[in-house]
Each structure stands twice: as C-alpha cells, then as structure tokens.
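Just passing along the structure, written as structure tokens.
A single protein chain has been omitted; all remaining protein chains appear in their positions.
As written, the chain order gives the labels A, B, C and D, with residue 1 at the start of each chain.
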Amino acid sequence: MLSIQGLAAKYGSCQALFDIDMEVKRGEVVGLIGRNGMGRTTVINCLFGLLKPAAGSITFDGQALNGMAPYRVGRLGLSLVPEGRQIFPTLTVEENLIATSKRTDASAWTLEKIYGLFPRLKERRANLGTQLSGGEQQMLAIGRALMTNPRLLVLDEATEGLAPIVRAEIWSVLARLKQEGLTMIVVDKNTKALLRLSDRNFILDKGVTVWRGTSPELSDRPELIAQYVGV
Amino acid sequence: EVKVGFSGVLSGPMAALGQDQYDGFMLAVEQLGGKLGGQPVTVLREDDQLKPDVGAQIVQKFIERDKVDAIVGLGFSNVLMAETRRIKDSGVVALSTNAGPAPIAGKGCMANLFVMGWQNDGMSEAMGKYAKEQGYKNVYLMTSNYQAGKDKLAGFKRFYGGTIQNEVYTPLGQLDYAAEIAAVQSAKPDALFVFYPGGVGVNFVRQLNQAGLMGKLPFLSESLIDSNSLAALKQQAVGSIYGTPWAPVLDNPQNKKFVAGYEAKYKRPPTEYAVAAYDAAYLLDAAITKLGGKVSNKKAFAAAVKEAGSKFPTARGKFAFNTNNMPIQHYYAYEIVKNGDGVGYKQLSQVLTDHKDAYAAECKM
Amino acid sequence: MNAIGLRTQDLVKRFGGLRATDGVTLEIEPGELHAIIGPNGAGKTTLINLLTGELRSDEGSIVLGGEEVSGTPVQQRVGMGLLRSYQITSIFDAFTVVENVCLAALRKKGVRWAVWKPMSSYGEVMEKARAIIAQCHLSDVADTVVSNLAYGQRRQLEVAMALAADPRILLLDEPMAGMSAAEGAAAIELLRSLKGRYTILLIEHDMNAVFSLADRISVLVYGKIVATGSIEEIRNHPEVRRAYLGDDADA
Amino acid sequence: MNRVKFGAWMIPVLFILLAAVPFVAQAMGEPFYVTFFARVLVYALAACALNLVLGFAGLVSFGHAMFIGLGCYAVGILSYYGISDGWLQLLTAVAVCALVGLVVGTVCLRTSGIGFIMITLAFAQMFYFLMVSMTTFGGDDGLNINEPSNFGLFELSGSTEVYWAAWAVLLAVTIFLARLKKSPFGMVLQATHINPRRVNAFGYSVFRVQLAAYVMSGVLTGLAGLLLANLTAFASPSYMSWPVSGELIVMLVIGGLGTITGPIVGAIAFLVMEEFFKGLTQHWMLIMGPVIVVIALVSKNGFAWLIRRREEPAPAPSAAPAAAPKVAAASAGESQ
C-alpha cells in the first residue's frame, strides 16, 4: 500500500533523515520506534508533503507522493494525528470534527460514531478547542482524523503527555480500529504497548532505518530496545 | 525663439485642472501659428503633482536649466506660494493661470508675477453681491476648512453685508456631506453659498439633490460649476447659481473662436482654467510683438506684459491688470438651466463691472 | 559569583481551561543540579517561563535566593542572575556566534549611550565571550553567521549565551534536544564541568544525560510534581514508571 | 539585516561623488541639478533616519513624514515671527521632534506589527490636519519663509548652501549610523528585531532601546525637515502627508534595509527614477507603480541583492521549518 525508499530530508541546514526504507501493507499496523529526535516525525512530515524530501521516493498505491501538495496527499486517503495535537483552537469540538470531514460510503465515520467512541467529546461538543484538557485534545485529534475516513491513519505520539488511564483508553481505541481493518502507522514512546498493537516495526536511529521485523521478533530482543529506545 | 515653461498639476485627482490650462494655452499657440509675437515658441511642460516642493523645484529648473522667458500655469495656491520666492528672485515673467491668493495680491505682490484667472475672492464677492441684490435675509455658508475656503467666505461677506445664519467649515477632503446638509435643512436659510471645487463639489451637489434641497433652496457657489463638473452632474446641477468672470456662452468674437476651436480640438467644452491659459498666450503674443521679439530684458518684458494686459484680444471681452497685477474684469452670475436633455447656461446678471480686488492697496510696487 | 537557590510554593498557571502548572512546590539548593523530567506538555517549559517571569503565575510564590520575586519583571530577575536557555532555539540569526555571545556578556554593562565604540572594541567582554565559546566547543565557528550553523551547534550556542550572561542560577530547557550523540556527550561533559559553580535546573528528555548529571530529579506530570528524589528513588518510583518512564522502562 | 561588507568603501566613494555634483553642475552650466540633488540629499537624510527604526529595529513607522513637517514648521513658524537665527531654529526643531518622538513613541511602542504601522500613521495624520487648520500659519496653503535660516557663519540662502549643509549633515549621520550599527546599542537594537523575547531575557528593556532609537530617528528626520524648509523656502502640511511617509519607505527598501549607504542610494534611485519616468510620459505612475511592486517582490536587501556577499543571509524565519506542524505548535506554545 505504502512504500518509502532511500528517503532523506533536511531542515534548512540540519539533515534529519539520511536513509529510510519502509513499506506498509493494507490492513496492517506498523510501529515506528526510536528515541527522541531520531526522525520519526520527519518521516511523517515528508509523507504528508509538509517537508520536501531531499532524496528518495514515497509511493502510495502506486502513486508517487514526492513533492505532492499536502491537501492532495490528504485526499488520497492518508490522515494524520499529529505530534502535539494541533487541534484548531478557535473552533468548537464539533466544528473541529466536521470542518475537514469527508464521507466515503455507508460504513463511514460520522459524528455519532466518534461520539460513541469518545463519550467525553460529546459532553464537551460546544467547548472551544483550547478549553480541552490535553487528553481530550488528543481524542479530538484522533476523532478529527477518523472523520476524514482515511485508508491509512498515521498517529504521531498519540499518547504523548496523557494520564495513564487516558493512555490505556487510547490504546484500546486503536486496537478496535485495527480490528475494523484500518491500516495505521503508529509512532509512540511506549514501546511495550506499541508492540502489543503493531504487526511489524521499524527502528529509526539518527535518520536511518536500522532494524525491521515483526513485533514478536522485537519483543524477543530486549537488547535492541535497550540500545535504540531504552530511555 | 521664445521658451515658455508650463507647470501645473497633471497627475492625481486634480489633474483635470492642469490639463485644461495646458490645452487652453496650446490651442492659442496653435491659432497663433506656433509663434508668439512672431517668434517660434517651444513650450515645456511639467507636473507639480500638487506638491509645493516639487512645484518650487520645477520653477527653479525652468529658470536655471531651461532658461525660459516666461512661466505659465503655476498650479494651486499652495504650490504657487512655494514658487513665489524663486519667481521674485529671478525676475522671470510668470503668469498664474489658476490661483490668485491674497498674499501675492497684497504685500507679496511682484512686478513680474501676473494673475490671469482671478483674484481668489472675486467670484465669491460676486456671489455676495448677488445675494444682496436678491434680498436674501440670512445666508448659510459652507466650505472646507482651509485657507482658500476662509478667503472665499470672507469675500462673500465683504459684498453681502446681510446676516450670516451659520458658517460651516468641513474637514478637508471630507467625502460625505449628508450630515451638514441635514443641518442646512433644519436651519431653513434663504440661500446657501458653498465653495467646494473639484470632485468634492460634485459629491456635494449630488447629495444636495438626494436630500431634495436642489431647486427648493437657492444654491449659490463658485469654482464648483464648470464643464468638468457638469459632465458628471448633468441634470443634477440644474438650478445652481454661480459667479464667474467667463462662461462658454459669453458673447464676443474671441470667445466664439476660443470655444469653437477648443471643442473641435479636444472634443470637450472649455473651462475657466482653459480660458485663463488661452488668454495668457494671446497676452504674451501681444507683449512680445510690442517688444519686437526682444524678451531678453526681463524688466522690459514684464512691463510690456503689464501694458498689453488691456490691449490683447481676450475671450472675456474686457480685461486689464490692476496695480497689483491682478485682473480687472467683469463678474457675472450664471444659472444652470435645463436645455433639452442637456444643460445650458443662463446669465442672470453682470454683478460686478470692472471689478478690482480688495488687496491692491496693500501692494507696494 | 556564588550560586543561589530557588524555591516555589504552590505555583499555578492556567491557559484558559488548562492548568499547565498545577500547584508546583519545588526546592532547589544552591549549587545543586536539579533535573525535571516529564512527558511532553507536562508544563516544564511553562514552569521555566514562570520562573524567569516571561509568564505571570496565577497563584503561588517564587523565592529566588531568599527573595520573593513572583510578579517582578524579567529584567529584575535576570539582574539577580537568573538565566535560561530555550527549548525552541532562539538565537540572533543575523549575527555571528561571537556577537551573539557578546550580547549576552554585555548585559551587566548595559548599553546606555554605548552608541559609538564598536562592540568588538570592548576588550574584557570579547575575551570572556571567546573563553565561553571555547568552553562550548564553538571556537572554530566563532565568526560564522549563526543562521548557517548546524542544528546541534545552534543548541550549543543556546547554552553558551546563557553562560555568557554570567548567571548564578541556570534554567536549561532541553539543551540536548536535537544534538547528535557526540554533541550530546560533549554537552554532558560541559554541564558536568559547570556543576557546583552554578545552580542548574535541567529539563531533558534524554535520560542518559539526566541520570548521569542530576543530583536530584523531580518528575512533572500534567503540571504536578509527582515525585522528587535521587536518581535511584526516581528510577524505582512506581508512579513515575507508569506516568513517564513507561511500564517497560529498563533504564 | 545583512552586514554590508561593501559599506566600508561605499561611504567614501558615494560622498566624493556627491561632493562633485555641484562642480559638475557648474561645469555643465546646469545649476538646476544642484537644487535637484539638494532635494535628493534631504530625502536621503530622512531615509537614513527612518532606517534607524525601520532598518535596524524593524519598526515599520508609516508616519515619519510627521517629523519632516515638524522640522519645516520649526523654521517656518519661527521665521514667521521674524526669528531667522538658524541655531535657535535648529534647537527648536530638535527639541520639538525629540519631545513629540518621546510621547508618540511611548504610545506607539505599546503596539507592534500592523498596530504600530497604523498608529504611527494616525499620529502623522493628526499633525497633518492640525497644520491644515492652523490658518495663522497659512493652513494648507503653506507658509512662505522669507528669511533663510542664518547660522552666523553661513546662511541657507540658496540651493548650493543647502546642498552643502545637507551633504555635511548626511555624511555625519551616515558615519554615526555606521558606528552605531556595530556598537552594543546598535547590536541590541537589531537584536530586538530578530528576537525581542530573548533580548528581554538578557535583562535589556526592549521598550527603552526602541524608544531611544525612535526619538533619535525623529530628531534626525526633523533635521531633514529643517533643510527642506530652507530649500523650498516654504513650509506646507503636504510635507507630512502620508504618501510622503510611504515614499520614504520605498526609498529605504530600494536602497536596502539596515544597510548604511542603502537609504542614500535608495533616495537617489527613487527620485531620479521619478524624474526620468516623468520625462517619458505624463502617466509616469503607470511605470513607477509596477517598478515599486517588482522591487518589493524581488528585493530582500534592496540594492544589496545586486552586490550580494558570498554566504546567503538567513532564510526567511517562516520559510523552511514553519511548514512542519510540529514547529507551528511549538512556537504557539513558546511565544507569548
């Protein structure tokens, strides 16, 4: 479904990505693992055309994404739960959800379904984005992404800075989405939880994919985690 | 070989006035066969952008670089005032075809600066007199809040003498006069006199119409109604009365020649500003002829111009220079009347005959 | 140049609905290197902004070297020697490294009437600046315009500027963020060499740095201090493991 | 905000060339050029002064013509009361501009960005309307200045005198600004533009520094006004109408923001262009307008982009990273 080859990227003068290779098959959940600043968000930025790759190719269903405008990437059916939530502060919760929503077919995500998923948002529907707690903002960001009915959902640090309970909730939601057959790329600090969810994983280190494999394989090699993640 | 410099406002909102003057002057030059007093003439033109410092610079350029024999045009009062010192110092013959502000009519008068149009107060003095003759008991005065405006109202009062019901000065460049007009409505004066030249005047008349006052209330004005504003106002101007030393319908041969020639050449009716410049050319022609083409002596040239002032063929029928080089001329009251689907001019009276301005006494020359 | 301590009492900062800082009580001894860790958005940077005075606290008190400073303007606290580095690099892009550091070093002198002599002619200031630049391993780029520096070097400069303003207490907001491993190691060395000379409040996601430098660690979650203690205490603190290090933290 | 390497040799070259103007003009028998360039130098002076706030501190003052006007009327009004002592006029101009600068600056600097642009404009408009309605001093007809400023040793009686006065003042100001730019004050001033928050964090008062610069700039602009008044022997409200402020900005940007000789080159370029286009057609604004647009589009450092030094200056802060939402968020969190 998605394949990235030899991806490299710079922020002005500082190179963040050197050589990234990865691919995602339809229906599977892929984990991106690595310490802070290893380039995971940068990969995502490149994927969504927010950052022009310096080299390499990204293809989605055979379509080349390199240098495609972000909105066109979005219309292809990719959707993002960005690092740091990035919900729209001047819109109410409900507006946040419907502003960018896209209906595809009957089985599409709707307000009701989202509210079913996150009852908390229903209570806060009339509040402005800024008036939400971090956790609620995170739920809103996920809901907003789902409302575009994506074929590939990308979550960057979706559990960042959330109270443990909320985190658990998010993980269970992601599990449900997986069961519904949604393809996902998940970036998260909490490797253990991530491995429980993901089918396959890629470890990034200093902008290079240093390891790839299934979750069981990775779980069997704690030294890898220690080396590349081990807080 | 005579060199004339023309300086006027040729860009921006007021460009029309400068253009009229230039066209008027060039028409005369053409009718005179490209010669003034038998000498082939070259006319340089500059745009003062209505900026005093630019105007001063242009005059200096004419004098120092182009070494012109005469300067024509000289723009609005504020520009002219900035130019006076250069003109005085150089002694070059200068003919203002637009402004005649009080200072240069009085203390600031000079032997080599002539005003071809009118002393600024003239037309409003005419209106003041007219108002008196009509026996208006109380008149309502309005103008923009600036020097010229204040002079005009002073001029009006000088000859009116009756009671002034109210004297309103509106901020310069104001666009909408609804508020003031509403005030006039509720004040119910015998007559209204305003000084709003250019586009502002057009606004004013139009808004007067919309308020339903036009025709109900005698509306006196000056420098508002001319063929430019009429083109914009059309029927809406009908009923407005204005004071002027000249009108297209003024009956004398030179004027017929002028109006016909102007409309033929420029496809539009002439204005007071065009006349002043047109006369200026014939005046120079007369003066230079008298000098036999020798214009090198500035003093003699100036003297010749002054003398020729009463001898050249003017479109105004009668013209002469006062001691302070301001015009001595008749002033008329005209009314705009309906004329088919267009408008026409109707002379109401010759209000002032051989009128002299009020400042001549202050002029030591 | 003696280090000073810092104490906060029930410090609160609200952003609209969100309590970014939620009753923080913190005690930092003079000369101590105190690390604050916590998830993104926990309120670490906000806390620093409160300490420096760039944000006004809604409640609570801040005592700097025995003096109540909450509500006082930034300038005054800087005057007392409270300096910071920024998480989002904020250096003067158009200037060279030296110029950047000099600006910091000049703060004590002030710039009133200093309109004629070029900055470069202020001898002692320049020397000091150069010394600090050397200390921060930036000598070879000393005269480069900083907009042309690599990200890591910009981070180093960030610290250098804070040092140049001769602080008595330093607040460092993720100084190692975005540094390469080597740069990070160097930075750790630098901080170690500074230990004791200044009081240092260190915010860092990089646990190696924290665990190898800190005297004490406080854990900030959701604007609340959930734990304060020695490295060992924190490592084994159950709630911290849950809230930040993660259940599988094997640090 | 580039440190112009070429500034070093630009200054002497430029001023020697300018010093030659009167003689060349004489030789060519075109004394008018002295007048023209005198006017150029006066506006160059104003542009330099504006550069201090706009170029160095990045404060877009859209009302600087106000100070030109104040300078003019300091001469005009004093000579109206028969006081033509240049030193007294100079003192008045400086005092008035400093005072107005202090008050206006104190209010304006509370705002920033568009707010600052507009409020400076507002104050300029206030003074404009004030002078328009002051009929004692000619209102909008302006005020003739019959006695040139008399400085004892010399009088600003003619274009040539004004030219040399302007030349000297401009030279002094240029050197002063060149020094100031590198001085600690200048550095901090420029720093306030790049990153005011950090400047505050070092314990400098951004407000004070900017205010000082604004007042200085106002006073220097006032000098330009004083010279203009003598050049045209006239003081008029139109000297402080807002298009004049606009033109000053244009000159500055053409020449190069924050550069030392930029404003001078800019003033020359702008006024010469204007003169030239006017010669071409009566509708010269049809050309001038687009030229200005193009300049705005292409120029980052005015004419500096023609003589650009090796290392490129900083990429526009918002250019590269801002694209990434991460940064957008971070800056939202961090700023203010």
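Assume a residue touches a chain if its C-beta (ideal position, glycine included) is under 8 Å from a C-beta of that chain, and two chains touch if they have at least 3 such contacts.
The rule is short, and it goes like this: contacts and distances are computed from a predicted model.
Look at the chain that isn't drawn here: its UniProt entry, checked against "Sarcosine oxidase subunit alpha", "Amino acid/amide ABC transporter membrane protein 1 (HAAT family)", "Autoinducer 2 import system permease protein LsrC" or "Heme exporter protein C", names it "Amino acid/amide ABC transporter membrane protein 1 (HAAT family)".
Shown chains touched by the hidden chain across the complete assembly: A, B, D.
Within the complete assembly, B:V202 is the residue of B:A126, B:V202, B:L220 or B:I241 that touches the hidden chain.
For the chain missing from the display, the contacting residue among D:G82, D:G113 or D:G152 is D:G113, taking the whole complex into account.
Remark: the residues of chain B touching the chain excluded from display are 11-13, 15-16, 19, 145, 167-176, 178-180, 182-183, 185-186, 198-200, 202-203, 206-207, 209-213, 228-229, 231-234.
Listed here are the chain D residues that touch the chain not shown: 54, 58, 60, 62, 107-108, 110-115, 117-119, 121-123, 125-126, 129-130, 132-135, 242, 246, 249-250, 253, 257, 283-286, 288-293, 295-297, 299, 316, 318-319, 323-325, 328.
Mapped onto chain A, the interface with the missing chain covers residues 48, 50, 69-71, 73-75, 79-80, 82, 86, 88-91, 95-96, 98-100, 102, 144-145, 148.
Going forward, only the chains that are shown with their structure count from here on.
Common neighbours of chain B and chain D, by the contact definition above: there are none. Two chain pairs, C-D and A-C, are weighed by contacting C-beta pairs, with C-D ahead. Chain A and chain C have CA centres that are 31 Å apart. Residue positions 148 of chain C are each in touch with at least two other chains. Of all residues in chain B, none touches 2 or more other chains.
Residues 1-3, 176, 179-180, 182-188, 190-191, 194-195, 197-205, 209, 311, 313-315, 317, 330-331, 333-334 of chain D are the ones touching chain C in the complex. Interface residues of chain B facing chain D in the complex, by the touch rule stated above, are 10-11, 46-47, 50-53, 56-57, 60-61, 63-65, 77-78, 81-82, 84-86, 101, 103, 108, 145-148, 150, 171-172. Residues 30-33, 35-36, 39, 129, 132-133, 135, 138-142, 144, 146, 159, 228, 231-234, 236, 238-239, 278, 282-285 of chain D touch chain B in their complex.
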